[in-house]
Each structure stands twice: as structure tokens, then as C-alpha cells.
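Missing here is one protein chain; the remaining ones are kept as they sit in the complex.
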Amino acid sequence: MITWKVSERPLLYKPVLVEGLPGVGNVGKITVEYLVQKLKAKKFAEIYSDHFPYHVFIDKKSTVNLPRNEFYYYKGAKHDIVFLTGDFQSMTPQGHYEIIDAVLNFSKELGVKEIITVGGFGVEGIPKNPQVLGAVTHEKIIKGFKEFGVTFEDGERVGMIVGASGLLLGLGKLRGFEGICLMGETFSRPMFTDARASKAVLGVISEYFKMPIDMNDMNLKAKELDTAITKAKELEEQMVKQTNKPEQDLRYIG
Amino acid sequence: MITWKVSERPLLYKPVLVEGLPGVGNVGKITVEYLVQKLKAKKFAEIYSDHFPYHVFIDKKSTVNLPRNEFYYYKGAKHDIVFLTGDFQSMTPQGHYEIIDAVLNFSKELGVKEIITVGGFGVEGIPKNPQVLGAVTHEKIIKGFKEFGVTFEDGERVGMIVGASGLLLGLGKLRGFEGICLMGETFSRPMFTDARASKAVLGVISEYFKMPIDMNDMNLKAKELDTAITKAKELEEQMVKQTNKPEQDLRYIG
Amino acid sequence: MITWKVSERPLLYKPVLVEGLPGVGNVGKITVEYLVQKLKAKKFAEIYSDHFPYHVFIDKKSTVNLPRNEFYYYKGAKHDIVFLTGDFQSMTPQGHYEIIDAVLNFSKELGVKEIITVGGFGVEGIPKNPQVLGAVTHEKIIKGFKEFGVTFEDGERVGMIVGASGLLLGLGKLRGFEGICLMGETFSRPMFTDARASKAVLGVISEYFKMPIDMNDMNLKAKELDTAITKAKELEEQMVKQTNKPEQDLRYIG
Partner (left out) sequence: MITWKVSERPLLYKPVLVEGLPGVGNVGKITVEYLVQKLKAKKFAEIYSDHFPYHVFIDKKSTVNLPRNEFYYYKGAKHDIVFLTGDFQSMTPQGHYEIIDAVLNFSKELGVKEIITVGGFGVEGIPKNPQVLGAVTHEKIIKGFKEFGVTFEDGERVGMIVGASGLLLGLGKLRGFEGICLMGETFSRPMFTDARASKAVLGVISEYFKMPIDMNDMNLKAKELDTAITKAKELEEQMVKQTNKPEQDLRYIG
């Protein structure tokens, strides 16, 4: 069961869909949310699904809203952009296919032919200077993005792309869309939000659209992250020391 | 698969849907069941779903019935009321959406434009004088209910409303309904039924509909609850004492 | 997805559906299979569902068959009988509703208005003289079956009937069918097949249809069960003795 709430049918010039939803390092979501905010993109549609959680959120005005994904548009120079973001991906495998199917139909109606999906790629440790890895629907797309510093690794490290970022390209390819997934290297630990990985992806997007993006706030978030990481490391070292104290295991020795 | 059994199509004046189904502290269910009983509301419809459990109950007459939700109506002064209650909510996430969708369609046919859902909000410990917290579909609804003592907390404590009470408002809002969820503070422990929280919600409902409700039986239940809580605390204290007896752990010491 | 394979459309006189599928003590399945065999009932239909397991069985002729439920008919004196049995019930809750819905539609086409479902009711220990408990769609059915020794207990012991035996009556009642569930008291342990409980139910069915049933083979099975129970008890006692030997726990004492 899918419900659309569409408040405007914008006329768009060569629109590109840029998707970022929750996932590893939350890279997709914060990247697209940052773009929406900085570019003052305009919300024009929402999609609701019975494969999102069966609850409502209460916001600061004490009003309730169902989980949903949101569409924004931005009138750019080289391309107009349709942004897709939200608080959730489908809770079920079948729901993933159903929602992405609906999103692709909607995108086609808007004139979208090109899709950029944003995600994180989990690595060991927290990368100081995260790379942006790429995977494409068609080989011809690789060359242009290599020039913007995107790394392509022949599927050796990144074996698969799970969820919306993957299915948009996979199902999209079957229906005539072209696209790329941009994955910022990040720390694969739940609840970790990685501003540094997002910064790296934003750089690529800025170059691709020939569109300057005010990076001040994201730089700030990256610094806050640095501070938080330093603190967490200190805390961890303390805990390790305490855990290794010999009394701990005495009862096993009897 | 949804099956309706409708025995009457009542003509209703400005009907408000008041929902209370099983949930935290069972506040919703006992509140609406109490209203149905005291107001002698009349049953006129039942809804069956394959997302309810796949068994029948045997009642005191040795007859069997499928799990179901039930609709009652009451002819009031300010508003007629449609009550929705039952022994179950959907067993699956998708079922929640499907059933609430059907309930909203049915409500629209009855002329319902306003929905009050009743639930419990779990807190630490058993509140002696539970507050009634509110969350609404539209900001304009807040003011009136504040006057009846409902607390609105900007989504800080209550982050979300799970199940029917939430979806009725969330999906309902998308389809032009207005409404509020009234949540009595209660003890968030399974199988706990909280008459005190129900009393608090009943007070708000009575004021909203300008409708006196005989509270004697609910007061009685609240007193029984007080007695039960006192006993449970004594029992718990005894158990704590016994558990702390030193012999218990001897075998670990070896 | 439901697939029917119907080899004959029999003309039936006041047909009654008698259902027995796997369940507690396997009482339903062995009772109906025994009736099919003794009455030489004729197979005329099979129902297949994607809610049965996704495998085929290999039979003694090395041929494969999907899991299915089977329909047989028997031309009786007072009533013709449609038997429903098989190796499986649905593996999912939604499947239960879907299959029973299809069975009820099929039964209606055959002219069935009355349904007898057979199951087991699990009790502590293995009952020597199991009672047959009943639950009905309509109160008026009780009286006749009381005369055949069926016990009706006002829903106190038997709170619910799970699966096909319950849903056939529950969904059936909503569509104008009348019926009873006959439950033989049995030992509620998995993989236990209770010929004594089946004997008790067969007695009721024989009386209801005024139809003698050759009980020799079932008596034999009941005797084999008696022997098996005696042996199992002896084995259990031996094991209890051995388990209680003091050496067993030495390592915990240290």
C-alpha cells in the first residue's frame, strides 16, 4: 500500500534524482539533507508505505506524522535536481522493491533519466580522509566521475549495495535509467553519523553539477566528529585498562 | 483479507470516532469498553482480518468466534460517538496499515471527521496521579484540550505512538480527518491494566463531550489496583530479601 | 496462490464437511483418514497453496508430489460426507485464512451447509478414557451432540481452537455455515499420535451419522499405543533413576 501526497508538479530541466536515505554511517541521509538545506530546495511530494514502521512520530508542535520519504526540487544551472530523503527505508525486502518501483515511476513522470544515489561504505576504523567509491549502471559513466576523484575498484572491495541506493540503480537500469552510487568510506558501526564521509561525497556532487556548496556547517560537523572520536578513544582506553584488571576473572579460577 | 459484518447503518450527527484497543497498560481498551458499557452504546459492526490471530475463541456459551474489532454507536448531545474496540490489534506491520485503512474508509462513510484515540504512555514506576498527554493531527486542536488539563510536551517525552492509535491519526490526517491521541501515564509492564490512567482519560473525554460519566465502577477498579499494587510491593520486598540470602551463590564460589 | 485439481463434481445429498488435519495428538488427521479408508470414500479434489512448504515429497513409486490437502466424498444414508484431510496446514497465519476461505467457497459450491471439524485437546498426562469436548457455531447445535456424550464446558478449559479446525467454524459462521469442533482429549506432546482420542471421536461421528464404523483396526492401534506408553514409562523411570545417580553432578561441586 503506497500513498502519495504531491503538492506541486514542477517543470524540470534535465532533472537528476539524488537519493540519500538512512544507512551505513548515515552518509546518504546527511548529505542529501545538507544539500536540501543549503540549496533551499523545495518540498513537493511525500511517499508513504505500509512497509515503513507502523507508528507515527510526534514533532515539536505536538503534531503527529507517519514515517515517509520526501521529495524536494532545486532549479540548477546544468541540471535541475530532485532530492529524495527521509527517516526510513522499507522494513521488509518486498517493500524495498515496491517503494523503489513507485519512486522510479514517479521519477519517470518528472522527466528524470539520471540517478545519483549516496551511501556509506563501511571500513575498519574511522577513515581520516575517506575516499568516495563508485558503482555505475553503465560503464560509460565511470570516466567522468573518475575526473572528480571517485574511485572504481572492479567490485573487489565493495561487493554489493544494499537497499534503496542499490535498488534504484538496479531496477532503474532495467527501465532505462542511468546512474551512479557514490559511497563515502566510513566506520561501519550502527548509530554512527559520519560528516567526513559526507564532505567527501559533497565535493564530488558539487563538481558534477558545477555548483558551489557552502561547506561551513559541514566542516563544523566534521570537527565536532573529530572531537567526539578523540573523546571516545580516550574512554575506550580507560575501559580497556579497567577490564584487564586481574581481579575480574578470579571466580573462574576457583 | 478483510471481512465486514455490519448489522445497522446508523444516521449519526457530527460523529466522532473514539478508539481504544489493547496496548500499554491496556488504557485504550478499558477506557472505551467502560464508555460502551456506561453509555449503553449499541454494537452495529464488526471487522475481521487475516492479520488477526488464526484461531477462534470459545465463549461461555461454547460458541466460537474469530478475533475481531467491534464498532458501537452512541447518540450524544454535542456529538454522536462511534466507539472502536476489540481484543486484538494486527499481528503484522502491513496488517496494521490495511485494517486502519479499512476503518478510515468505513468512518468516512459514517460521516466521521474527527478521531480521538486512547492509549497509555509508559513511565517508570506506577504514577499515583497520572497525567494525560496529547498529540494531535493539527496544531489548532491543542488549545481546547489544554483547557481540559491535557499536557502537550512538544514530542520530547513521547516520541512516537505505535499501532492503531497512531496510524488512525497518521493515515487519517492524510485523508482529511482531524484528531487527537489521549495517552494516560501508566506503568509500562506487560499484562498490567491501569484503571487510574483510564480514569484520567475518562475525565478529559467527559469534559470534551460535555457528557457526565458514572465513574463509580472505575473508581472501584482503581481502588482494587491500589490494593494489588500494595500487595505486589510487599511480595517483591520479600522476594528481594530471600534472593539476597548468601547461600544462593555458594556453588559459584566453589 | 491457490491451485485446485478437481477430478469429479459429485452430486451430494445434504453433504456435511468433515475436516481432520495434522494438529495436537494428530487426532484430526488419523480420525478422518480412518473414516476415508473404512468407508472407501472417493478422492475427487486436491487443493495446493504457496502457504504449504516449498518442497515436493517423493513417494514409494519415486514420483514427486507437492504438499496438498485432499477432498473425498462418501454417499451416506442420512447425509453424504465430504472429507478434508492432508499432510499439512498453512505455514503462515495469512495462509490459514486464504486456504480456509477457498475451502469454504468450494464447500458452498458442493452444497455443504454443515461442518464437523476434528482435533485434539491437549491435557496433562495421557488420558485413559479421553472425553470428547465440543465447541459450536450456534448454541442450538449443542443439545444433539450432548446426547452422543460430547462435553461442553463454557470455554473454561478450552479457550481457543487454533488453525483449520477453528477457522473453518469461525469464517464459516460469518458465511452462513453451521458446525461443531469435536476435540478428543489427548497428550499435548509433539509427534504423539493418539488412537484412543481418535476412537472417542469416531464414536460420536458414528452416532451422529447413524453409520456403523469398523473399529477393529483403530482398536488395534489403541492397543499398540497402550503397549508403547507402558514401555515409554518404564524407560522414563529407568532414566530418572540413572539421572539421579549422585556422580553426575560432581563437577559442579568441585
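Chains here go by letter, A, B and C, matching the order in which they are written, and residues are numbered from 1 within each.
Criterion: contacts are C-beta pairs under 8 Å (C-beta built on N, C-alpha and C of every residue); 3 or more make two chains touch, one makes a residue touch a chain.
Just so it is clear, the structure is predicted and the values come from calculations on it, not from any experiment.
Student: Considering all chains of the complex, which shown ones does the missing chain contact?
Tutor: The chain that is not shown touches these displayed chains: A, C.
Student: Quick one: which of A:103, A:158 or A:225 touches the chain that's been left out?
Tutor: A:158
Student: Given the full complex, what residues of chain A touch the hidden partner chain?
Tutor: Where chain A meets the chain not shown: residues 90, 93-94, 96-98, 101, 134-139, 142, 152-155, 158-163, 166-167, 169-171, 173-174, 181, 252-254.
Student: What is the set of chain C residues that contact the non-displayed chain in the whole complex?
Tutor: 1, 3, 5, 48, 50-51, 53-66, 91-92, 251, 254
Everything that follows uses one rule, which is that only the chains that are shown with their structure count from here on.
Student: Looking at where chain B touches chain C, is over half of the residue numbers used by both copies, so same, or under half, so different?
Tutor: Mostly different residues: under half of the interface numbers shared.
Student: What whole-number Å value describes the gap between the mean CA coordinates of chain A and chain C?
Tutor: 54
Student: List, in ascending order, every residue of chain B touching at least 2 other chains.
Tutor: In chain B, 254 touch at least two other chains.
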